[in-house]
Structures are given as C-alpha cells and as structure tokens.
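Mind having a look at this structure? Questions to follow.
In this view, the complex is presented without one of its protein chains, the others remaining in place.
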C-alpha cells in the first residue's frame, strides 16, 4: 500500500487525538499503569488457562510431545514455568483488594508470599482435580450415545473443557483470589458458551450436553451425577437491592441435589429453590419453587396448533422427553 | 513424521486438484484477488478490534505497559499505527460498493481520501466513546451483585466487550462504511455469543447480563439504562418480501424506551413494537405488540406438573422474577 497519512496537517490532528485520549484516561481511569501496579491482562490469563490445561491433558491441546522414557524432566520444566506465570498473575491480582467497587492496594511483599503459597497449592491440587475431571469424562461417556471414546470426549466436548477450567477457577475463588477466577470462567464462556461463575460448587460426575447458553450463578450448589442440557439457567430471582446483596453474599442461586437431569432451556431461580435428588426437570420449565426428590416436572401440556390450507388441528404437547 | 506423499502418481493427482479448484474460483468467484482489489480479511479486522480495544483500556487486553511518566510518546505511536491499519482497511472496504447484492468498484483516489477522513473521525471520537462505555460499566456494577469492582467488569464482563465494540462499529456504520462494521460485530458475536447488528442504536448505561444468545437486529432502537439478560431477541417479524425490505431499509426491529428490563429468553419482534419506559418484560415472554410505560408483562401463569410414583400435582408457575 503506497498511500500514507503523514502530511503536516494530519500530524497535528493525530497529536490532538493523543492528547484528548490521555485526558480521558486521567478523567475516567481505565488505564492500567496510571492507577498503580498492573492488573492481569486477558491475554495472560488465557495463556495461563492453556498451560494448565496442557498439564492436565498433555498433548491434547498443544502439540507438545513428551519423551516417553523420561517425562519427569519435561514435566518439571513445564510445571516450573506455569508456576512462575501463575504466581506473577496472582501477585498482580492480590495487590488489588476490592471494597464496595473501589480498589485498594496491598503491599507488594505480603502479596508475593501469598501468591507463592496459593500458586503452589493449586499445582499440588492438580492430581486431585484430574481425578475429579476423570469422573466428569466418565459421566459424559455414560450420558451421550454419540460419544465413541473417552479420547473423543477430552478432545472435543465443550463440557469437559468447561468443567476442567471451572474446577481450577473455583479452587482460586475459594482462596479469595480477586479477578483471575472470573477471568478464567469468562475465557471459557467465550470458548464454549457455558457461563459458570467460579463461585459455584459442583459435585462429581458432572456433564453438560451441547452447553451453549448454560448459565450457573455464583452461589449455586450442585450435587453428584447431575446432567444439564443446553440453555439451562440456574439463576437469581429479581434483584431489588443490588448493593445489599453484594455485601451480604447471600445465597441467591438454586441447589440441585444428586442424580438430577435438567433438560434444555429450563430456568431455575432463587436461593431457596432446591431440586430434590433423582428429579427430572423437563425442557423449558420455569421453576421458582423447590421440587421434592424423585419428581418429574413438566409443563401442564399446552396445545399446539397445526394449520393447513383447509383445516386446523389441536395437539397436546408431550413435554416428557 | 517420516512418511511423505510425493510419488509421481500423487504429484499428478495434486496438479489436477489445483486445476479444478482454480476452475471453481473462475466459475463461482469467492477469491479475493481475481475479482479486483482485496477486501479486508477476517484476520485484519480482528487485529483492528484488538488494537482499538487496547487504546480504549490500555493493558487490560494485551500486556503492553506504558511508561508512567511519559505516556504521550507511546500512545502517539500506538494511535498512529492503529490509524494506518484502520485507514487501509477502510479504503479496501470503501472501494466495494454494494448494490442489489452486486459489488461495484470505486476509484482508488476517492476512497483513500474518504478512508483517511473516516479513520481520523473514529479516532477523534474515542474519548467520547470511552465516556459512554464508562456509563455502561457503571450500569453493569449497578446491575450485578456478583460484580466486585469496575476493574473486574472491564476485565471479565462480555457485556462490556460487546458494547465497546458495538459503539465503535456503529460509528463506522453511520459513516456508511461497508463490510467492516458487520465484521467487527461478528468478531464480537464469536467471542461473546452476543449478536448486535452495527446498525442498532443503543442509549447510555446499557448492560447485558451473561449475554449468550442475545440478538439485537439492525433497526432496533434502545433507550438509556436498559438491562437485558441472556437469550433476549429483539427481532423482525416474518419476512414476506426480503428484496423489498432490503432496499427500503424499513424499521423491522423493536424500540425499547428508557429504564426497561428484559429477562432471559424473552422474544420481542416487529418494527412497530415499542416497549414503554420503565416496563419489565418477564422471562420467555413472546411479544409482537407494544407495551405501555411502567408495565410488567408476564405469561398468564400456566401450570407445572409435578409427577411422583404415587401422585401428580399441579402448581402455578410464577413468571415474575
């Protein structure tokens, strides 16, 4: 492209633009360095998630191959790199304490020690998290006749990717790390359309089929062997006083007990709503009340209208899939 | 991998493949260079969006750190690079005028001058757009008790990413730039599952919670302080004559006035449909008629069926979340 834009007049115009943007930074904030030590960036967090995933399932995400006979050296190097990156991000996060939407700064030294400790703890929990994710993979195989092998599930099921990252993010959330857990979930939300807040507590053997549009709120509690389909929402009821809710950290999202199946498009709302163990919630159901164990909930069959040129028929919907 | 595929027979086969693909390019089009000056590519547009986002919130997307004491030099260089890239893409786009689905070519000179002017105008509007996005961030904080700080919102809320890019894309759409605005929206749709056509007019303090599955059509008009949840559609009614609609650029999507909340899964259709200010639209509602101000719209409570081994109960749904 031979065209360029560096005439005298344009230079002036560009200088003015730079000045007004700098003014805007001063006035409105939102520029990392001007307000103190930098926060973790989206790019760094996405790199962290990829590295952790590669340690969880070597070779599935990246092409990295490990020497079959001496994997220790390679893995040690990899763990060391991830830990370094993780600790730096943790320190950046820990320096920013949020209170009522305002961010205060903690001292660098305190944060570094905490960051090292939390980083190590996450790494030490990886074998345990692999154990749990292994149960999730089994649940996916058990739950989907289109799955032909465990490998296929690790390589191509968004549910496994989502639950893997959720279990890592939830660990950091429990350590009260700011920013990073939510950034990890959002990275996954981008990838899979599955939006699980890192605060949600999820039992073993969890499977989400298809996944796009699933929303699981921050105070949800989910038991073992629960299966969800696409577009399921575990959400909060109407928000009347957001600031009070924020400070009280009240349970605002449902509890789903063991062995529950929730079909596509169902919406379940409220912190006191409990779906009893063994229950099945039908597609598109809208629930704001609790359901006792071993109950099937469906819409009271409404009618469908079939219209053709010369006739109109009514048919009962069968919501029991 | 020691295996290779360059035997004599295979070479012939590969040559034939190349020939038939070239034939296909000639016959069906869809190859950039054969039909004239190149269009902007997806990759270039995604790079543009990232650069503009980095200027909007330095350090949040990329790791770039700016010298705290002399940020002007760095920012000037950055603005200059973005402007160069932007202008080149604008010129590529402007050369292709679309009429009835056919693309004509404008002269290179005309397009360059227009491209420079539009590029500068977008850059000059960045401080104003930051101001507006700042209101959007405030609205997100006000609307979600799970948000702990403004920083967390900028770093991890898909809504902020979507509205930021929409406001930039909408600016270019208003300047009648072809291709790029829609490519920017689709880049964001990919990232967030939020599909906002660049033509949509959106007021201040806009917030979408969760976001996946939201669709906002090209002629939608949205007032101030509007809040949407996941899977909300602002769409068009049935299309009877697509070509006429395309040429007339008729308003086909709803108007949503100030201070309206629309809960998850609601579908609102039609260019004459107006949701009056202060109204609340309940989850899953399907609306093709206008709603007066300060009105709550919900389904007429249908029943849910709770089935257990020995009994069946009916419960009224409470759609008022």
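Lettered A and B in written order, each chain numbered from 1.
Please note the rule applied: a contact is a pair of C-beta atoms (placed from the backbone, for glycine too) under 8 Å apart; a residue touches a chain by one contact, two chains touch by 3 or more.
Note that the structure is a prediction, hence the values are computed from the model and not measured.
Touching the chain that is not shown, out of B:195, B:209 or B:257: B:195 (per the contact rule at the top). The chain omitted from view is touched by exactly one of B:130, B:170, B:210 or B:252, namely B:252.
Touching the missing chain, out of A:158, A:178, A:254 or A:276, is residue A:158. Take chain B: the residues that touch the chain left off the picture are 1, 3-5, 10, 13-25, 28-34, 38-44, 96, 98, 101-103, 178-179, 182-183, 185-186, 189-190, 193, 195, 197, 199, 212-213, 215, 217-218, 231, 233, 235-239, 242-243, 245-246, 252, 265, 267, 269, 284-289, 291-292, 294-302. The missing chain lies against chain A, touching residues 55-63, 65-68, 71-72, 75-76, 79-80, 83-84, 87-88, 91, 112, 116, 119-120, 123-124, 126-127, 130-131, 134, 141-152, 154-158, 191-193, 210-213, 230-231, 264-265, 283-284, 302-309, 314-315, 317-321.
The criterion applied here is as follows: only the chains that are shown with their structure count from here on.
Rounded to a whole number, the gap between the C-alpha centres of chain A and chain B is 22 angstrom.
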